Structure formats: structure tokens, C-alpha cells
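Inspection log for the structure reproduced underneath, given as C-alpha cells.
Omission of a single protein chain aside, the complex is shown with its protein chains in their original locations.
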Amino acid sequence: MAFFIETLIGGLMAGMLYSLIALGFVLIYKASGVFNFAQGAMVLFAALAMARFAEWIPQWVPALANPIVANVLAFALALGVMVLVAIAVEKLALSRLVNQEGITLLMATLGFTYFLDGLGQTLFGNDIYKIDVGMPKDPVIVAESLFQGGILISKEDLYSALIATVLVALLALFFQKTATGRALRAVADDHQAAQSIGIPLSTIWIIVWSVAGFVALVAGVIWGSKLGVQFSLSLVALKALPVVILGGLTSIPGAIVGGLVIGVGEKLSEIYIGPMLGGGIEIWFAYVLALLFLLVRPQGLFGEKIIDRV
Amino acid sequence: MRRVGEVILDVRNISVQFGGVKALSDISFDVREHEIRAIIGPNGAGKSSMLNCINGVYQPSEGAITFRGQTFRHMNSRQVAQMGVARTFQNLALFKGMSVLDNIMTGRNLHMRRNLLWQALRWGPAEREEIAQREKVERIIDFLEIQAYRKTPVGRLPYGLQKRVDLGRALAMEPQVLLLDEPMAGMNVEEKQDMCRFILDVNEEFGTTIVLIEHDMGVVMDISDRVVVLDYGRKIGDGAPDEVRANPDVIRAYLGTQH
Amino acid sequence: MRRQWLTMILSVMLAAGAQAQQAKEQFFPLLVYRTGPYAPNGTPWANGKQDYIKLINARDGGINGVKLTFEECETGYATDKGVECYERLKGKGASMIDPQATGITFALTEKAPVDKIPLLTLGYGLSAAQDGNVFKWNFPLMGSYWTAADMLIQQIAKKEGGFDKLKGKKIALVYHDSPFGKEPMPMLEERSKMNGFELIKIPVTAPGVEQKSAWLQVRQQRPDYVLLWGWGVMNSTALKEAQATGYPREKMYGVWWAGAEPDVKDVGEGAKGYNALNLNSSGQAPKVIQDILKYVHDKGQGTGPKDEVGSVLYTRGMIIQMLSVEAVRRAQERFGKGKVMTGEQVRWGLENLALDQKKLDALGFAGVMRPLSTSCADHMGSTWARVQTWDGTKWNFSSDWLEADTAILKPMVKAAADKYAADKKITRRTPEDCQS
Partner (left out) sequence: MFYREAGQFKSTYRADQQILPIRQDRVAMALLLLTAFVIVPLTAPEYLLRAILVPFLILSLAALGLNILVGYCGQISLGTGAFMAVGAYAAYNAQARIEGLPLIVSLLLGGACATVVGVIFGVPSLRIRGLYLAVATLAAQFFVDWAALRLRFVTNGSESGSVSVSGLHVFGLPIESPASKYLLCLSFAVVFALLAKNLVRSGIGREWMAMRDMDVAAAVIGIRPVHAKLTAFAVSAFIVGVAGGLWGFVHLGAWEPAAFNIDRSFQLLFMVIIGGLGSISGGFLGAAFIVLLPIALERLPQLLHLPVSTAMSSHLTSMVFGVLIVFFLIVEPHGLARLWATAKEKLRLWPFPH
């Protein structure tokens, strides 16, 4: 029982991080109809920037040797870089690809991926780098009174999950409450409508990609302090794909719920079904799970329904 | 020479719902062989939905459709097509990526027998079949006077011509019943006249029964034998053009929607 | 469009071909990956190889006057890219090759015999390839995954106080879910039958960035020891998950590809107590390293950062290059000093390596590795390795030299080699063939 709960919690915490990355996909898809495969590359790029700046700042200005200061500054700088990326993407590519088919846009984002991977490693190097934001590494045992042995929880995962939760909440608020947020949703529904509100599409796209860049940065910091910042970070994004389709490409709640479902489903399947099949099933099990949901609801849990009119 | 015959298509108490919205409620009417039957009504009256039911695109929640004595609760698109019902679409549903020729050729698909392997080899029977169908299609192309555009992708054609291709694709099926969804919408006078001519010719030369949705009252009253009037998913009139023209509900409906 | 590219490539080829035809130069193709998921491990490895070549040229003026040349080709650890690189560099007169990746090794194992280019797979590749009578062109020098598995079990037995103590113990193999990670299984199964411990196999989907469930299983099964069979990001992640699930690092034993600086560097304290096999020493003490610093880095010719010289994988790369150089030297002794050796000649050299302690000392490899001597039948030469332990900042050796138990290894290798020979319809080499 205790172990089952452990697995469950582990799954939920992993799922929360998937949600975070999935959110990046959803934001961009909602506002620009682009299925952004570059999300992973953005995570890597942001994490690299963060890690290296944190390392370089003390060297540049010895006065800022204090780790907290350095980290904060590095984070700010990295965020700035991500905004620049967003602007570049919009000005150089998206604005010229308006009204292209989804698949073309998807391919374009794969183009970004190649570019960002190359650029990131050129600017920041291709070794393993450290992001140390003082995440606790050791686990805690809770509820020992309830179960003998108690339930082991990784503090790091717990904190990560909390950060993710907070961020997700903030973004949800941003979308529901602020004017910009509403505008962004308007764009999602109808580009003309959005422009009629008086916000130019390009601005909105830059904002959305910047927000996605911010999400990528946070994800990068969390995963980076967990795995160490290196190329493989970019592959973490793949874990978010089943989440996105399960939750629905256009739904923020979908990304959250989907993340948790996939996270838990993965872990439970691996632990309780995996051994029978020789293990290693979680990667495809996540997709099969998503697939089954889709067969019931082709537009995902919270996606908008598609109706044919002729 | 055409003369109106027995009831070929009989629609009984059809209702269609989308979520809570009732698109059609309890519609009944019949279509006689060789006649030109018009369905009119203001926007959102449910005209297209009616055709979609006959085509099996929508599944009616109640009612049944009888075709040549066979009664169906749900129509299956392919079955309908096999029974010889063809259809054109309100806002063009042509295959944009394909040439005029190919678009019309798709209409012949039901009549093609050769399987995948033959087609892959494209040799002997498959080749002959392809050519035979091509000849039929060429006749339609001549009939619709679009020879010059054979190989052009339909996307590049002007609207009026696209409408013709749409009709051509339907004709290629050699239908007994032809459903036309606003064939003249958005056309200028000349184009409308051409289209009218085509419709009448089809009806007379091939004796094809025609069910026609149209906004242009003038046209409808000129060419159709009987008219059904829908409004907000209900039937408010049915009969010969003159009767319908006199029907107060119809007048109200139209005055209600005009300006 | 297409033809333009072809012509362009063609011209490139001709240019390349021309370069290859220069006399008195022994060409070494270097398949490397300095980018992609495994770059942190691939880079020092590649640097070690390159620096040693530079050293030989700078210090000794080549091998008996034959200058050494090289060209790197980036594989990114991808098999098809590796094949392209192999074909490209082959055209420049390659006489031996180190694929530096299991996948590429598999592909080249089929091609090398045809092209008559020996494959040097030090400490990786096909374990059965030790049997030189069947695998004429493969040289898994110094060890294979079978020897590694065997030595790790030996070490654990030592810790427990004898093989009999292993009975009833649980040993989990947390492995990179790929041929690389699966290779040790036959040996471990053999051992578990022999010594009566329970073997638990826990796969980690490559590249291994998400291992939560693997470590939940460890926590569920509570094995007495964990064997870590990872590469690249999988290793550091595993150590972090172990920490996060509170599994004692002291109980974890890694293969020699899970025991380098990149694997523990950013785990730091968290990896304290973690053990891993190592084929070679690390650090800048050895004479050869000093020479490299003196003749290469101080001349500004160094390949990588100076402080990474002598790191675990750097040293391993350097050893691989040394062995290839010595193979050429050995070949020259037979086929003519000061000549450029062909693939076949280098193959003979690799097959007749005799590096006793005296030679090693002379080469400046004292304390770096153990003596090694290959033969027609044995393409491995030696199976020595030591266990090292991470103290939070650096690796320290925590065992004396281990050697795989030939009584178990030999029959397994023979059986596997025979099966391969049967599948491929190749007959074992005759003694005469060994002389060629």
C-alpha cells in the first residue's frame, strides 16, 4: 500500500513537470496554430543560457560572486535571451509563414530545433553544466505512523512539482484575467477578431513565444538542476507529446490534467505491468494511453470539437 | 421526353439535433421521378441539413427515408451513392489539389472494378478501364463546356466554373437523383443562365430527378415543378410554385428575413 | 538540383582521394562524437586519441620516421552517420578504426573484413569477438562487457566475504535499454546460476533522462547491490535518482563506461561512495601525460582544455591510440621499418601485441594499465581492471587489480563465437592463417 502511494506520488510529481512542458506547446498552438516541436530545443537553450550565465557572471563582475545574486541575474539574462529568440522567430519565420498548413509550420519548428541546438552549443558549449538553485537532493520519509517504513518522497521532485504548479496557476490566471491574456485567447479563436481589438498579431505572437520561452526556461532550470544541463535535456520534451494530445492541443486545463494522467499512468504501468513484459514499457504505454483516450474523444480531453459543415 | 412519374424518394418525419439545437423538426416531403423539386427557405432554415440527411452525412434522430421502396432510418453515404443519388455542395467541396479531369473522374470511382494490384501495374484491363471511364468523363466535360480547363487544378478556376466542375463530378456518377445545394449562389446573371440550362438539359436529356436548394426565387419558380419551404427547421409550405407563392406563412417568413 | 549536388560531392571526393596518396604517412581515421547526447563523454575520449598522435609526431617524429596523420569525423553517436564517416575516411587510407560506439561497431563488423580494416573496440563491442579465430578483424582489447560483469561480481563477492555469501542475495542490473546494456546479461545469468544470487533486470529507456520508475522498482525490490550499465546522461541521472530514493551509493557498482568524471561531476557529493570499474588510471601523474603536456599542450597544440588532460576517458582514448600506434610499430618490425602499414599488416600487429611491463614503462604508461599480449586466438590481450570509488571530488582506486575468471569466460566466448561462425558460415582460422 505504502509503495503504491509512493508510486502514485512519484507519478503525480513527474506528471506536473510534463504539464509544464505541455503548457509550452499548448500556449503556442492556441495563439499561432503552430505545433512547436522546438519546445525541447528551447528548454535546452534556456537551460544552457541560465547555467553558463550563472557561471560567467561572477567571472565578469567579481562583486556578484554571491550565488543567489548570480542565479537571479542569470535567470533574468536567460529570459532576455528567450525573448530575443521569440522576436527572431516571429520576425524571421512566422510572419512569413502565415496561413501555411499545420504540417508546414511543424516542419519549420523542426528547422528552429536544428538551429537552436547548433546555436546553443556553439555559444554555451556542449559539456555538462550545473544549475544549482539550492534544490534539496535527499528524500524525506512521511506518514511513518500510518505505514511501516513510511512513504518516501524526493524533496527535489516535490519542490519541482510545487514550482511547476505555481507557474501553471499563474499562467492560467494571466490568460483568464489580464487583457493581454484575453487577447491571446481571442487570437486562438479568430485572428481577425483579435486584430479588431487593436492588438497586432505579430505582437501577440511575440508575447506568446516569449511566454513559452519563459516556461521553457523554468522547465530547463528544474530539469537542469536534476539532470545537469546537457544536450539530452532537449529530449525531455518528447515526454510531453502524449500529454498534449491527451489533454487537447488547445486546452490549458487539458495540459495539466493530461500531464498528471500520463505521469501516473506511466509509473503505475511500469511498476505493475512492466515486469510481466520485461520492463521499459512506460515510453510507449504513455502513447497508447493517449491513443485510447483519443479514440473516445478525437479532440482530446478538453479540446474543441470538430464539426464538418458542407 | 420527360414526364413526372412515381414517388422515387420519400422523406418522413425527419428530425435532426446538434446538442440541444434542433436543426430539423419533423420534416416530410416526397420527390417524384423525373421532376425538379426545389427546397427553399431563409438562411439557417435547415435546407442543407436536409440534404445531408439524405446523403447520410448527418444521422437523423427521428424519421425515415424511403428510396425506391426501400426504407432507411439511417442512410449510409456509400449506399446512397450506389443507389444513384449524386450531390453538389453549397460552398464548393471540390478536391482542390486535383485537376478538373481528376475531380470529375472521382465521380466514376463507383464504376471502377480493377483492384489495387491491377492499378499498380496499370496494364491490360486496368488501362482499358481507365480509358473507358475517361471517355465517359470527356462527354461530361464537353456537355459542361469546360474542355479548355481539363488539366487545370480546380483551385485556380473562377467560382462559376468551379460550380460547373462540382456539377460535373455529380453527373459523372450517372445519378437517378441529383441533389443540388445552391448551384447558382454567388453567380452573375450569365453564369446563372448557363447553370439553369445545364440543369434543365440534365433533367430532360437524362431524365434525372433533381432536388434543388436555391435562394433566387425567380429561378426556383421558373424551373421547378414543386417547392418545399423550410423555416427554422420546420416545413411551412409545400406545393406548386404558384401555391407556395400565395402561402401567407411563406410570405411572412421571407418578409421577416428580408432587410 | 540532384545532379548538381552529385557533381559537387564528386569533386570533394577527388580532392580527398588526392590527399590520401602521400607517402610516408600513417593515416588514423578518428570517428568521434563531440556533439549530441553523448558529447560530454565522447569529447575527452576523442581528445586523448588526438593528443597522443600529436605527441608521437612531436616527440618521436612518428613511428620509425613514418609521420602520423589523422582526420576526425563527427558521428554524433548515430550509426548511419558513422557508416558515412567510415566510408569517407576509408578512402583516405585507413588501416584501423575505433568506432567509439556500439551501434557503429555492429555495422562495421560486417564491413571491416570486406575492406580488410581491423576494428579496435577497447572495452566495448561484441564480447564474443575476443575469439580471434572467428572474429579475425575485431579487437576488443583489454576487456569486454562479459569480463566487466564477471569482475564486478567478483568484487561484490569480496565485499561480502566469499562467493558462497552471494547465495540468496539480490543484485539488480540497471541497464541502458540497448545492445550495449544487454550485452552483460549472459555472463550475469551464468554467474547467478553459479553463485545463487537473484538477478533483477531493470531497463532504462535511452538516453535515460527519465528514470523515476526504474528507481521505484529498485526501492520496491530492495536489491543488495545495483550494477549500473549506463552511458552518458543515464549515469548521472541514475546517481541522482538513487540519492532521491535514498539508495546507498556504496552499494552501486558501475561498468567502466559509467565511471568517468562527466558521470559524477555535477552530482558531486551526491555520488559519494559510488563505485565503478576502470580499465586505466586517471590523473596527470604518469610520464606519458606529462609528455603530452610538455610536447603538445605547452606548445599550444593541445586538443582540449589542459586541465582535462588525464581524465578517465581522456586516458582511455590515449591508451586506444597508443595500442594502435604500437600495433603499427609491431607490424613494421615484421613488414619493414619506416614503411606505411596496410590494414592487413596492422591487423597482424594488433594480433601480435606484446606489451610487457618493461615496454609499458618505456612508453610512459607505468601505472596507467597492466601488461597486455594478444594472439591469434585471443584478441583481448588482458582483462585487468580495478574498482574506483568517488569521494565527492575525485576518483580513488578502492580495489587491487581484478581479472576475469577465464574458467567461465572461455567456454562462453567459444560457444558464442561458434554460433556466430555457424550463422555466418565461416570456418575457424587455421594455424597457417594465423601466420599471415
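Read from first to last, the chains carry the letters A, B and C; within each, the first residue is number 1.
Definition applied: a contact is a pair of C-beta atoms (placed from the backbone, for glycine too) under 8 Å apart; a residue touches a chain by one contact, two chains touch by 3 or more.
The shown structure was predicted, so the numbers you read here are calculated from the model rather than taken from an experiment.
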Contact set of the excluded chain (shown chains only): A, B, C
Of B:112, B:200 or B:223, the residue in touch with the unshown chain: B:112
Contact with the hidden chain (one of B:7, B:93 or B:196): B:93
Residue of A:102, A:136, A:149 or A:200 in touch with the missing chain, whole complex considered: A:102
Footprint left on chain C by the chain that the document does not show: 1-2, 5-6, 8-10, 12-17, 32, 34-35, 39, 43, 46, 72-74, 76, 78-80, 83-84, 86-88, 90-91, 102-103, 106-107, 109-111, 114, 177-180, 182-183, 185-186, 203, 205-206, 423-425
Those residues of chain B which, in the complete complex, touch the missing chain: 55-57, 77-78, 80-82, 86-87, 89, 93-98, 102, 105-110, 112, 114, 116, 119-122, 126-127, 130-131, 134-135, 138, 169-170, 173
On chain A, residues whose C-beta touches the chain left out of the figure: 35, 92-93, 96-97, 100-104, 106-108, 110-119, 121-122, 126, 238, 241-242, 244-245, 249, 277-281, 283-284, 287-288, 290-291, 294-295, 298-300, 306, 308, 310
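As a convention for this text, only the chains that are shown with their structure count from here on.
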Most widely separated chain from chain B, with each centre as the mean of CA atoms: C
Chain A-chain C separation of Cα centroids, rounded to whole Å: 37
Averaged-CA centre spacing for the pair chain C and chain B, given as whole angstrom: 73
Rounded Å distance between chain A and chain B, as computed from the means of their C-alpha atoms: 49
Junction residues of chain A - those touching two or more other chains: none
Residue list for chain C, restricted to those that touch at least two other chains: none
Partner chain C, residues of chain A touching it in the complex: 3, 6-7, 10-11, 14, 121, 126-130, 137-139, 152, 154-157, 223, 226-228, 230-233, 235-236, 239, 266-267, 270-271, 274-275, 278-280, 282-283
Contact set on chain C toward chain A in their complex: 34-37, 39-40, 43, 177, 201-205, 207-210, 212-214, 216-217, 219-220, 232-233, 236-237, 240, 243-246, 262, 265-267, 270
